[in-house]
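Every protein chain but one is kept in place in this view of the complex.
Note that the chains are named A, B and C in the order they appear, and that numbering of residues resets to 1 at the start of each chain.
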Amino acid sequence: MSESGTQGRKMNLAQIRAFLEDHFPQIGPGNDLIVEAVGSMTARLRLAQQEKHLRPGGTISGPSMFALADVAIYIAILGEIGVGDDPAKVPMSPGARTVTTNININFLRRPIARDLIADAKLMRVGRRLAVGEAWLHSEGSDEPVAHAVGTYAIPAEISADVPFMIALH
Amino acid sequence: MSESGTQGRKMNLAQIRAFLEDHFPQIGPGNDLIVEAVGSMTARLRLAQQEKHLRPGGTISGPSMFALADVAIYIAILGEIGVGDDPAKVPMSPGARTVTTNININFLRRPIARDLIADAKLMRVGRRLAVGEAWLHSEGSDEPVAHAVGTYAIPAEISADVPFMIALH
Amino acid sequence: MSESGTQGRKMNLAQIRAFLEDHFPQIGPGNDLIVEAVGSMTARLRLAQQEKHLRPGGTISGPSMFALADVAIYIAILGEIGVGDDPAKVPMSPGARTVTTNININFLRRPIARDLIADAKLMRVGRRLAVGEAWLHSEGSDEPVAHAVGTYAIPAEISADVPFMIALH
Partner (left out) sequence: MSESGTQGRKMNLAQIRAFLEDHFPQIGPGNDLIVEAVGSMTARLRLAQQEKHLRPGGTISGPSMFALADVAIYIAILGEIGVGDDPAKVPMSPGARTVTTNININFLRRPIARDLIADAKLMRVGRRLAVGEAWLHSEGSDEPVAHAVGTYAIPAEISADVPFMIALH
């Protein structure tokens, strides 16, 4: 999960953060989802616990856990496939336009009202499909609170100018 | 999907709305998730499209779709199993403490920036597990934008006083 | 589920059966999986109950149900995308090389020792991915015994001669 071993990977932590700040403000700085590390086929994200994530009883909501897992797997894919070198073409790059097609999530334990950590690990990155998993646990605990497996469609390169379409769910 | 055919069902639309208002303010009146109908093994919910659900490009976020599907299936279960007749025991009733254990969601098409409708239908309601599906489509369109299947654990009756634990993710 | 309404579809029941006989003997005539009908975005298959499908207690095994659901969704896709018109190129056609990438199956009730019917219905057929569901029930009963949702990858056309690779799991 370190920054070493970047062979083959296309984006490092700083590049991913810059991309998110520009293109996905809902994940970027100041938001509740924080990219903490990327590595070979992996990513670690934090959900900074906020009032809006909570349900009565002090537990973190299912949709918040879903979002954390989904974005964590997507960031791991982004690290592998990148968004290209031409800033003008970033929004149309396969990395920026990758979309979630399927997620299967198991809720294992009720999380406490604390930051949640997601460790994503890719199982396979093909030319057109990537599959990965994410384990979620509360900060300071080893017990998983949820586990998700997701499939992502990687679009083909686009040569022509196409209308900007954003990727992430 | 009508209110008729309530044989076997334990809660009608008005009772479900009252329960949500009291116990799940995040789903109740004034919120973005609206229970429109309940029927035998079914429920229809609406996600009233708001700025916060949108992603750049004007599409509705994955977590918003996940939440809509999850709650729709839960409401269909609630209609079947109810929360009992004793107001004091409602929070401890199996219906109120039912939790999502697994959801598998497929994202089929990019939804437009319009209200989303979820039609939930239960496949099976056992004593301890219920399984249901939800089809999501944009208002005014027949094409599904997402499909989810979920499993829910129904806890046993509690005789003693236990600490209040809220059910829904 | 009739043979009418073939607009857009590429193969009818007779063509599918001929293709299976030639290329998937494990599904073809004399075998236990029988294609009973194909329609617009749909297929109906039968698992002819045999001793080898049974578990002690007289119930049909999970892998047998999995196989029935998987093949039923695949056949519905095949009806939509076909295998082309050139017999020499059939094995390399996208339809013949379509593969299952994900299946999520819920076991709802214990099937009795009788033929199982699968009704498959596609949710979406894209250029590269198709998603469909299958409902399984025992012959003579309406109650579903299992429900599956599957994602299938449709390969691109191949121009050059490539080694023969078979499609179906």
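In the analysis below, contacts are C-beta pairs under 8 Å (C-beta built on N, C-alpha and C of every residue); 3 or more make two chains touch, one makes a residue touch a chain.
This is a predicted model, so every value here is computed, not measured.
Contacts of the undisplayed chain with the visible chains, over the whole complex, involve A, B, C. Of the candidate positions B:15, B:40 or B:101, contact with the unshown chain belongs to B:101. Considering the full assembly, C:67 is the residue among C:67, C:83, C:131 or C:154 that touches the omitted chain. In the full complex, chain B makes contact with the omitted chain through residues 101-102, 104, 128-129, 131, 151, 153. Within chain C, the residues in touch with the undisplayed chain are 23-26, 55-57, 59, 61-67, 70, 99-107, 110, 164-166, 168-169. Residues of chain A that touch the chain left out of the display are 104, 106, 108-109, 123-124, 131, 133, 144, 147, 149, 151.
Rule of thumb we're sticking to: only the chains that are shown with their structure count from here on.
Measuring from the averaged C-alpha position of chain B to that of chain C gives a distance of 32 Å.
Each chain gets a centre from the mean of its Cα atoms; for chain A and chain B, those two points are 26 Å apart.
Counting partners per residue, chain A has 101-102, 104 as the residues that reach two or more other chains.
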